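Every protein chain except one is present and positioned as in the full complex.
After this line comes subunit A, so read on.
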Amino acid sequence: MRRRTAALALGTAAAMVLTGCSTMSPGESGTVTLNMVESLTNPARTDLLEELIADFEEKNPKVKVNLVSPPTEQADQKLQQMLQSGSGVDVLEVRDITVGPWSNNGWLYDMKKDLAGWKGWDALTDNAVAASEDDKGRTYFVPYGFYGLSLFHRTDLIKEAGFDKPPATWEELLEQASKIHDPSSRRYGYAFRGGANAHSNATAAIEAYVADRIDPANGYLLKDGKTIFSAPEALDAMEMYLKLFKQASPKSSVAWGYPEMVEGFSNGSTAFLLQDPEVIATVSESKSLDANQWSTAPLMAGPSGKTVQPLATAGWGVAEGSKHKAEAVKLVQFLSEGEASTRFTKGNSLVPILKAAAEDDFYRSGPWASYVTMTENPDTYLVVTQPRGVAWWTEWQQRADTDVQKMILGKLTPKELLAGWDAYWTEKWKK
């Protein structure tokens, strides 16, 4: 009896070890399995990706793709750990904020040579081609789309307040939002971003104010080589921005991040919201707002009448540790052209990477039109590369978010905030 139980226990232990090993055995001969990991995961997007992958597998019967979808909040950290271990990832989602550190660590594969003869390049917009190369001409990812800001606004409230069109400049936004703002009747002017990512809208305002002098290759620098935060116009921008909080935004927006901002607009209580195009889908489903009560307008300009599109992007890349790079590049190509790309950008409300999209009715009408306007007028809506790829970007984001909160809580003046930011970037770039 005892011998039998001992054998049973040993057997169980052995079975556990063996099952652990069995996943390492190679698959059927000739079939390659790619592990693909996404980062900005959401359930609808994962379903769409699965469909696109099924199309790819149908066209490439010898390639199987295994999609891994970690929850968004931890996805980049999970990816980092997988990349650090050197295996388990073939194709991955690379973001403009992760490409710098990851390529620096030698985790990403430069697809430049593999894509040299790719016919897909001709169909891409200039923005997309530019974003697919880093400053040394290496291709670590091909963008699948862009996230850009536009002004979601309540057409009815603007009219009621006596204005005939949505604000075209930040000053006009301040004026209109202040007039509409009435907390006692639970009506708010502007969905201020004070929580996570607070710095992004603050720097958008600063860039609009210095648009005339900004360095197109680096959105945080002026053409004379100083940081944008050192410019006197930056102080005007931050003083205006602080007024926007004090005069036109709900008090609790000190802590507002993405969900609160979008909720504030789509539940009908807030008149203005600066957000990415993906919010179009959310607002369209709102039960509090009819389609004729809201629209989007191009991003507001600074005093010079120009502004800067703070485009953010992400795309598909290949891991340096991948043993199936040829197949992996094939999948990246498939996702970056034709039908697959169009379906992906439409399904996720992204600014498209294909030139042909400008002719598409989907993008020419309704809330999407402002994005086409911005893309078609690059002299007013300047395309400027943001320094989002620097290794210290996350550190900067967290520091800058806290500073914006300090400013609106009255613990830091706009002048002190800008001096701190100027010193931070000057120091970082000196190294």
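Everything that follows uses one rule, which is that contacts are C-beta pairs under 8 Å (C-beta built on N, C-alpha and C of every residue); 3 or more make two chains touch, one makes a residue touch a chain; residues count from 1.
As a working rule, contacts and distances are computed from a predicted model.
Considering only "Nucleoside ABC transporter membrane protein", "FAD-binding protein", "Multiple sugar transport system permease protein" or "Cytochrome c-type biogenesis protein CcsB", the record for the omitted chain gives "Multiple sugar transport system permease protein", by its UniProt protein name. Considering the full assembly, A:Q398 is the residue among A:T46, A:N66 or A:Q398 that touches the omitted chain. Residue A:Q77 is the one among A:T46, A:Q77, A:N377 or A:T426 that touches the chain not shown.
Touch with the chain omitted from the figure is made, among A:T46, A:N104, A:N377 or A:T426, by A:N104. Although one chain is not drawn, the whole complex shows that of A:T31, A:T46, A:S252 or A:N377 it is A:S252 that touches it.
The omitted chain makes contact with subunit A at the following residues, 2, 5-6, 9-10, 12-13, 16-17, 77, 80, 84, 100-101, 104-105, 183, 186, 188, 194-196, 250-255, 257, 260, 263-264, 267, 269, 391-392, 394-395, 398, 401-402, 405-406, 409, 411.
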